[in-house]
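Up next is chain A:
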Amino acid sequence: MSLTNLIIILVQAGILVNLMLMAAAYMVLAERKIAAWIQNRVGPDRVGPWGLFQSFSDVFKLYLKEDIVPAAADYRFHALAPVIAIAVAVTTFAIIPFSGPLVEIDGIKYGLVMAPNMNIGILAVLAMTSVGVYGVALAGWSSNNKYSLMGGLRSAAQMISYELSMGLAIIGVVLIAGSLNLIEIINVQTKGVWFIFLQPVGFILFFVTALAETNRAPFDLPEAEPELVGGYHTEYSGMKFGLLYLAEYANILASSAIMATLFLGGWDVIPFLDDSTILGLAPNSLPLVLLGHVVFLSKAFALVFVFIWIRWSLPRFRYDQLMNLGWKVLLPISLVNVILTGLGILFLQ
Partner candidate 1 sequence: METPNSRMFARLTDARGRLETGRTDMPQIIIDGRSIEATQGKTIIEAALDSGITIPHFCWHPALSVAGNCRMCLVNVGSHKKDTDGSLMYAADGTPIVSWIPKMQIACATPVADGMIVDTTSEKTVLAQNAVMEFLLVNHPLDCPICDEAGQCKLQEYAFLHSKGQSRFDEEKVHKEKRVELGPNVMFDGERCISCSRCIRFADEVAKQPVLSFVQRGDKVTIRTFPGTQFDSQYSMNVIDICPVGALTSIDFRFKARVWEMSFTDSVCPGCARGCNIKIGVMDNSVLRTEPRTNMHVNSYWMCDHGRLMAPSIVNEDRLSGPMIRSNGVLTASTWEEAISAVADSLKGLKGSQIAVIGSAHASNEDNYALARLASDVLQTSNLDYVKHNDHSFGDEVLRVNDVSPNAIGAHSVGLTPKSDGHGIDHMADRILRGDVKALIVMGEDLGSHSVALAEAAATVDTLIVLGTHNSVTAKQANILLPMNSWAESEGTFTNMLHRVQRFEAAVTTADTSRSMAQNKMSRWDKFGAPNDRWMQGVRRDCRLGWRIVAQVASALGVNWPYTSSSEVFQDLAKNVGAFSGMSYALLDAHQGLVLGKASSPEPAGVVYESHVMKPQ
Partner candidate 2 sequence: MANITSNTESQRLNFWEKLYLPEIARGLSLTLRQMFKPTFTRRYPEERWNPEGSYRGRPVLVLEEDGERCVACGLCSRVCPALAIEVRAAETQDDKERYPEKFEINMLRCIYCGFCEEVCPEEAIVMSKDYELVFGSQEEGIFGKDKLLVPVAQLQDRLEFLRQWR
């Protein structure tokens, strides 16, 4: 790897990370705005036009807040937990294929994707989300607070329980696409139909488990305010809290992007047909790639909207209900889904 290559990759990573964190910060604003609309309120509208700079103000506020570490906390892990959380959340974006490459320098193509054509792409995603639990569990444990610990434990149990169904939900897609490479999976959908139509049950399963994995309502038990104060981030303040908070939203965005990739055809514009022939643009031509970016992000953010919409519509599960759903409902369904998909492929091919 040349030095130019390295610099370019660093710049690329910088752009991506900042874009994603910005997106996560704006999702906080979106969350508040949508919550307000659903509750017939106005929502934040003080900072900037329509309150658009609210996110910056929030982040500045968090930077200026005192960073409080509880006296009895394990300060090393207390500091490490938010770093793990945000790092894992951001790393996931390295694998997500936003669209084709945008520029070519020294014969190497660069786009928003850090690691295109990673042949175990989807496994990497699963691996990353699994590591994500460490952040939450560590935060809960190191705070030395019963509520935080409870939140961390719940989170760990919940993530492990739902990871299983999530993995099985993906298997259907992988079986049909015949690849673990995310770009390959999108390419299959670009030429054919989106997998949401072939794998509707798989999509719903993945969506539900994604809600649980990202600790979103109605599965937000780890931070259930009425019982656990704030859950694992009770003892966090200032930018450490900010990092945990941003990591949550980054995870939502990552999950949405992966769902867009796996089930909604990634950057594909039209569900059942090949875009390039319909739009009359050469495959991987710059206009189509740019359009692809827009389409991909639109799909991802549409799913983010659904995440938020669900949060302000559905009440929280009870812990036993959560576990029942995960193990007794979702897991059997996902197993049946895998078997039926396998049988379908066996008989149709």
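Some notes on this structure:
Keep in mind that, in the parts below, contacts are C-beta pairs under 8 Å (C-beta built on N, C-alpha and C of every residue); 3 or more make two chains touch, one makes a residue touch a chain; residues count from 1.
Here is how the candidates were picked: all candidates are chains of the complex that A comes from, given by their letters.
Remember, it's a predicted structure, so these values are computed and weren't measured experimentally.
Looking at 1 or 2, the chain of this complex that touches chain A is the one numbered 2. If you check the complex, the residues on chain A that touch candidate 2 are 34, 36-42, 45, 204, 309-310, 312-314.
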